[in-house]
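Dropping a structure here in structure tokens format, bear with me for questions.
Complex shown without one protein chain; remaining protein chains in place.
Chain lettering (A and B) follows the sequence in which the chains are written, and residue indices restart at 1 in each chain.
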Amino acid sequence: MSIEVRSVSKSFGSFLALDDVSLQVGDGEFVALLGPSGSGKTSLLRIIAGLEEPDRGTVHFHGEDATRRDARERRVGFVFQHYALFRRMSVFENVAFGLRVKPRAERPPETDVKRRVTELLKLVQLDWLGDRLPSELSGGQRQRVALARALAVEPKVLLLDEPFGSLDARVRQELRRWLRRLHDEIHLTSLFVTHDQEEALEVADRVVLLDRGRSSRTAPPRSSSRSPPPRSSSTFSAR
Amino acid sequence: MTLHGRRLFRSAGAFAAVVALLFSLHSSSGHAAGVPPDVEILNASYDPTRELYRDVNAAFTKGYRERTGTSVTIRMSHGGSGKQARAVLDGLQADVVTLALAYDIDVLADRGLVKPGWQTRLPHNSTPYTSTIVFLVRPGNPKKILDWTDLARPGISVVTPNPKTSGGARWNYLAAWGAALKAGKKEAEARELVAGLFRNVAVLDTGARGSTTTFVQRGLGDVLLAWENEAHLALAETGKGRVEIVVPKTSILAEPPVSIVDAVVDRRGTRAVAEAYLRFLYSPEGQQLAAKHHYRPRVPEAAAKAGRAFPAVATFTVDDLFGGWRAAQKKHFDDGGIFDSFFVNR
Partner (left out) sequence: MSAPRPREPLAVRLLLIGLAFAAIALFLVIPLAAVFVEAFRHGAGAWLAAVSEPDARHALKLTLLVAAIAVPVNAAFGLAAGWALGKFRFPGRNLVLTLIDLPFAVSPIVAGLVFVLAFGRSSLLGGWLAGHGIEVVFAVPGIVLATVFVTFPFVARELVPLMQSQGTDEEEAARVLGAGFFTTFLRVTLPNVKWALLYGIVLCTARAVGEFGAVSVVSGHIRGATNTLPLHVEALYNEYAFQGAFAAASLLTLVALAAMLAKAFLSRHAGEEAP
């Protein structure tokens, strides 16, 4: 499912976070939204997810205006920067949550929930940790649980807010590659926010730059060889 | 406003509805407590009458049921006399008030809760029993406190409640003032005596019973100014040898009056019971119970019968020396009155 953001503006008090931003993510595309902190990229992600309302502009999913649609009905998978795992629930219950809160008519039977969660935990290679609480996991493990939880409801779009931001360098490297492979497997339309240029270029098909509330330009698509393009090809410099 | 903001207001509405529901539940449960008796009346009284009315209520309830077949429950509320009058003004649903002094009922009459001329509705100024003010001292009276002038002596520690809240305390105050006048002293000298007395006050409780507890239980002070009945009760409760009663040569004739609260009895339809209850106080049985609890019976035959139990005191009344309670209240106890000047100058 494609995402299209048209001329979105958003301010918080007197602070203009987004100023007439437009953006397009094609069906099955993996796009990085790159910008320094305070550039409004998280706000844009939250507007797409329906957690925030734009002051002006519209959000379209698959060509349909979804600006007024509640976050619950957007079928968006969201991975929060600090994972936002339910601290009182086991890993298993975290992943199962989206299935269990479906309206009665759509709610899968318990056996299906079990199967689906086990599948997802296998996909993120954590099936042996189902009984643990989030607080008992490492950062990288939490990140993967958050991803499994977002995927459980079969979203049409996956949004990731600084997905590697709070991990150490080695784990970050691994997870990046893993996420890229995962996308190649499931081809889910994905948009991820980062302030790390290298990360953006390595993982994404395409990079969109956002600076001071404006989307300035779109970087060239990711090369098929997956080697990062030479630094000189971008005027943007990572912090 | 964000989507969440709208939710916030929606749920605030739901919360308000729940609270309203809870309140409507409890206001109905408040009336359902206990088995409803045939008639229930509330007597708002001052502090030291607790024991008296426990006996009076039992005797009246029994007699009334025998006579009329109606069972009456009499609820009691006790506190400083002024405080109780204030509570009735603020809505305490008392059918009858049995307070320490006429002024506190005058206040109710001024606000239309009691009909004017209430004091003439029952015999003897609506006062079924009287009392006087006596001293309670430590065993052997070590500070040699015999009369009112001794209370103002330096080094004496006096316990009395606050005249602002306690009717008994106003009697104490006027007793000291009047005794000085009766001893031939001038107004200024009387004022000096009372000022000296209040300079010696160690603890100023809000009610008579609180003062008794302070003196007897907590052991504070050399002398307690108390109702005669309160002094006898303290003596009986604490056992002989712990405190002694000293009766001054001259003291005040304290007239604690009673009245029905017209506004309440008319609304609740309890006038007949309330009137019967107050008239019972004048009956031989009621008078005898008053005497038993060391209140001086007012009906002459009963007074004669009880005579020996009460030592003779030369008494004066508020009307004699102070021109009635309203005048006394205005001059001495209202804001900016003489009593205030003692505390401002302290």
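Heads up, the rule we're going with is that a contact is a pair of C-beta atoms (placed from the backbone, for glycine too) under 8 Å apart; a residue touches a chain by one contact, two chains touch by 3 or more.
If you're wondering where the values come from, they're calculated on a predicted model, not measured in any experiment.
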Per the touch definition above, residue among B:G210, B:P256 or B:G286 touching the missing chain: B:G210
Among B:A59, B:M76 or B:I338, which residue is in touch with the absent chain? B:M76
Touch criterion as defined above, residue of A:A84, A:L123 or A:V171 at the omitted chain: A:A84
Touching residue (missing chain; options A:R56, A:R72 or A:R115): A:R72
In the whole complex, not just what's shown, which of B:D110, B:E237, B:E301 or B:D334 touches the removed chain? B:E237
If the missing chain were put back, which residues of subunit A would it touch? 49-51, 71-74, 76-78, 80, 82, 84-88, 97-98, 101-102, 149-150, 152-153
Listed in rising order, the subunit B residues that touch the chain left out are 4-5, 7-8, 11-12, 15, 18-19, 22-23, 25-27, 29-30, 33-34, 42, 44, 47, 50-51, 75-79, 87, 89-93, 111, 209-210, 213, 233, 237
